[in-house]
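Note sheet for the following structure.
Some chains have been omitted; the remaining ones sit where they do in the full complex.
Labels for the chains are A and B, by order of writing; each one numbers its residues from 1.
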Amino acid sequence: MSCFSVRLFASYRDLVGKSTVLMEMPEGSSVSDLIIKLSGRYPLLTSAPGKLVIAVNYEYVDHTYCLTEGDEVALIPPVSGGSK
Amino acid sequence: MIEITPDKIDHDRVISCVRRDSNGAVAVFLGTTRNVTEGRKVLHLEYEAYRPMADNKLSEVVLEIRQRWSVENIAIVHRIGKLEIGEASLIVAVSTPHRKDAFLACQYAVDRIKETVPIWKKEYFEDGEVWVGSEFSSTHS
């Protein structure tokens, strides 16, 4: 098993009530596997799990991305920095 | 010049930073906080950034602008933390020899920042607060 810290920001952090959650996943797990496990634990967070935007080590990745122990995973809420 | 800062944005400083005697045009965008969202009165706002990812993404936008328009002089400052109504949350300034490039590059930079940079905005209303772009909102009980 590998250990990942998953960072939560803005609306996601408020929903879960903390800014980091630790997740244990089997070696070779993908981002998709992680999301499935997260949605089990925090159903509110992953009401639309297919659409979750994920960053690993400060870069956007797609859901097939294969995680490595020590990766910093972040769930990125919809970005909306100002007026349209 | 790329900054993410809790300090008030000083647009004079940012414009001076990009202006060059060899350039005839400066295009500037200021994003300011609005007092009304969908008919609800906003009291104040809060911006939160995921750093250092947000810094990296801003650098990528600058790099992209430099490659697409051969623009050397671009500055971006994004404010975070608590903002009052009417304060600037974002400034983008671009200076170029001729004005068409300045406008194009500035507008493109603003669009890319809003798409790619992990910075979020929370609006505080009299009866609750909402993270903009989120389908969730919380209401004071």
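Going forward, a residue touches a chain if its C-beta (ideal position, glycine included) is under 8 Å from a C-beta of that chain, and two chains touch if they have at least 3 such contacts.
Remember, it's a predicted structure, so these values are computed and weren't measured experimentally.
Asker: Each chain kind shows up once here, so list its copy number in the complete complex.
Answerer: So, if we count every copy in the file rather than just the ones shown, we get A x2, B x2.
As a working rule, only the chains that are shown with their structure count from here on.
Asker: Would you kindly tell me how far, in whole Å, the mean C-alpha position of subunit B lies from that of subunit A?
Answerer: 25
Asker: What does subunit A use to touch subunit B in their complex?
Answerer: My answer: residues 7, 9-11, 14-15, 44, 47, 55, 58-60, 74, 76-84.
Asker: Across the complex, what residues on subunit B touch subunit A?
Answerer: The touching residues are 31-32, 34, 47-48, 50, 52-53, 56, 78, 89-90, 113-122, 131-136, 138.
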